[in-house]
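One protein chain is absent from this view; the other protein chains keep their places.
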Amino acid sequence: MSAHTHADGHLPHEPEKATLEGRNKVLGFWLFLGGETVLFGTLFSAFLALRDKVGEGNPTANELFNLSTVAIATFILLTSSLTSVFAIQAMHAGKKVPMLWWLAITVLFGLGFLGLEIYEFYEYVHEGHGFTTSAFSSSFYTLVGFHGAHVAFGVLWISILIGQVLKKGLNVVTAPKLYVAGMYWHFIDVVWVFIFTVVYLMGKVG
Amino acid sequence: MMNRWNVGKRLLPLFAGIVLLLSACGRADLSTLNPQGPVAEEQFGLMKLAITIMIFVVIIVFAISLYVIVRFRRRPGDNKIPVQVEGNHKLEIIWTVIPLILLVILAVPTVNSVFGLAKDYSKDKDAIKVEVTSHQFWWEFYYPEYDIRTAQELVIPTGKKIAISAKSGDVMHAFWIPSLAGKIDTNSGAADANGTANTNKMYFEAPKAGVYLGKCAELCGPSHALMDFKVKAVDEASFENWKAALKAPVALPSDPAIKDSLVSNCLSCHAIGDQGGLSFPNLTDIGSRLTVGGILVNTDNAKYKNEGTVEENLKRWIEDPQAVKPGALMPKVELSEQELDGIAKYLAGLKIDYEK
Partner (left out) sequence: MDWLTTVDHKKIGILYLLAGGFFFLVGGMEAILIRIQLWKPLNDFVSADTYNELLTMHGTTMIFLAAMPMLFALMNAVIPLQIGARDVAFPFLNSLGFWTFFFGGVLLNVSWFTGGAPDAGWTSYVPLASPAYSADYGVDYYVIGLQIAGIGTLIGGINFLVTIINMRAPGMTFMRMPMFTWAIFVTSALILFAFPALTVGLVALMFDRLFQANFFNVTNGGNTVLWEHIFWIFGHPEVYILILPAFGVISEVISTFSRKRLFGYSSMVFATVLIGFLGFMVWAHHMFTAGLGPVANALFSIATMLIAVPTGIKIFNWLFTMWGGSIKFTSANLFAVGFVPTFVMGGVTGVMLAAAPADFQYHDSYFVVAHFHYVIVGGLILGIFSGLHYWWPKMFGKMLNEFLGKLTFWTFFIGFHMTFLIQHFLGLMGMPRRIYTYLDGIGFNEMNLISTIGAFLMGLGTIFFIVNIIVTAVSGKKASNDPWEDGRTLEWTIPSPAPEYNFKQTPLVRGYDAFWKEKMDGNKEMTPAEPIGPIHMPSPSILPLFMSIGLFIAGFGFMYHKYIIGAAGLGITFLCMLIRSLKDDHGFHIEPEELQDKGVKA
């Protein structure tokens, strides 16, 4: 396990891949995301199987979903994915401070997304669409809720990483952590695109 | 110590198995190897084809195994390094293509039967339609064409297609009459917009008159093992008699005390004739059924622990259903000795005589 430190103190070009541990972490995380894909895929399948089971007298997807709120949340999350790209670009360029700022903005957008989602769920519950209402509602909250939980975990994770970099600096040990956090953030963004399409858009169309 | 003894020991179970296979085809009313109807026969045919092909494979593998074990065993003192063979392209092709061919031989009749046996007779005017509902731990049979509801015994005419439409009233069960046909699962589910619940369809036919044993074949709780039912195939005339007899009015017990006890304790759940509840086994012809509770066999010549006369079985059941069938939903009804005797006697007398 040899570390790549350049004599002039500069970070190597792809610092997350500069050590064996780093390469292991990146590959391991790609594989983990493969498993997560199956996880969300199964949640999607369950949702698709149950999406028509709304139950007597309960609001349907078409009635419930407010596409404008969801569109704003989508925009926020997609933008946060872009800011996380900028953060990693800054990391590859060895620019610690810009990277930290981009990460902080990503976290803020993540929090914004979560806030909108919590507000959305609150409204739904008041409109008669609770977790235990029907098979449709259970699978809706589980799928979208799991995604939200992933966003929340990501927000927490990136925040802690910001703290770590402030304390220990950007080096070949912290770089892989930042890189996989970025991969994670992109993943939950992709999952959201599917949720937006399959749950909300298809729900509106019926 | 190895070679032939080693080999023999491994062949022994196989030979024993084949001998057993040839000698134990099983009961005609229970075994899949002794089919009594066209559906079970078609399925048995597929089984025979498959096992023939597979025995061929097994023999080849066993023969090669035997040969290598005997021929290439290291003799004492032999320290030679054998020739290291990387592989053989031709052999790889042979043992890929031949199995593929064998599979095609099996697959073609398989696919044919998959579609053939899936034929839906529920709209066929010559078929007898029966709606099967499974419960913990009894079987409900409803004939929609005659508005007849019965339990535990599926009476059918010989030589006719029986179109089964099966579902469950609670957990998953499976409807299996091994000597007549393979099984289907009974799923639960509310009726959807079309009014059809999650029902599964199958058909079978019994050319010969007789009683065929039915089993539940999906773990459904403690008494899964005891959820037996019977299929009773009778000739057409007897079947018409049975239908008529079931629709005839049934007298309640003449003794007013017994009658009151019956009505208040039993008819809230069970039906006799046109009186009583529909959610639990229909008792209209319970006296002429082959079992009580599906598992206590009615006979005057009791040999086993689960056998007795109709009256004995009824008393045993009513006294403590849980002791006979753990987990059964029938509660222990509070009855005096006389009430129990009276009701059992009355129910044992609910016989219908329909067989020619």
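Here the chain labels run A and B in written order, and each chain numbers its own residues starting at 1.
Throughout what follows, a contact is a pair of C-beta atoms (placed from the backbone, for glycine too) under 8 Å apart; a residue touches a chain by one contact, two chains touch by 3 or more.
Please read these numbers as outputs of a predicted model, since none were measured by experiment.
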{"item": "Hidden partner chain, touching residue among B:Val132, B:Ile162, B:Leu213 or B:Val231", "value": "B:Leu213"}
{"item": "Touching the absent chain when the full complex is considered, from B:Ala118, B:Ala257 or B:Leu278", "value": "B:Ala118"}
{"item": "Residue of A:Ile72, A:Ala152, A:Val173 or A:Val198 in touch with the missing chain, whole complex considered", "value": "A:Val173"}
{"item": "Which of A:Ala135, A:Ala152 or A:Met183 contacts the chain that the document leaves out", "value": "A:Ala135"}
{"item": "Touching residues on chain B - with respect to the absent chain", "value": "2, 6, 9-10, 13-14, 16-17, 20-21, 24, 26-27, 30-33, 40, 42-44, 46-47, 50-51, 53-54, 57-58, 61-62, 64-65, 68-69, 72-74, 78, 80-88, 91-92, 95-96, 99-100, 103, 106-107, 110-111, 113-115, 117-118, 136, 170-172, 174, 176, 178-179, 181-185, 187-190, 198-201, 213, 215-226, 228, 295, 297, 303-306, 326-327"}
{"item": "Chain A, residues in touch with the chain not shown (by the definition above)", "value": "1, 20, 23-24, 27-28, 31-32, 34-36, 38-39, 42-43, 45-46, 49-50, 53-55, 131-139, 142, 160, 164, 168, 173, 177"}
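Convention: only the chains that are shown with their structure count from here on.
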{"item": "Inter-centroid spacing, chain B versus chain A (mean Cα positions, whole Å)", "value": "51"}
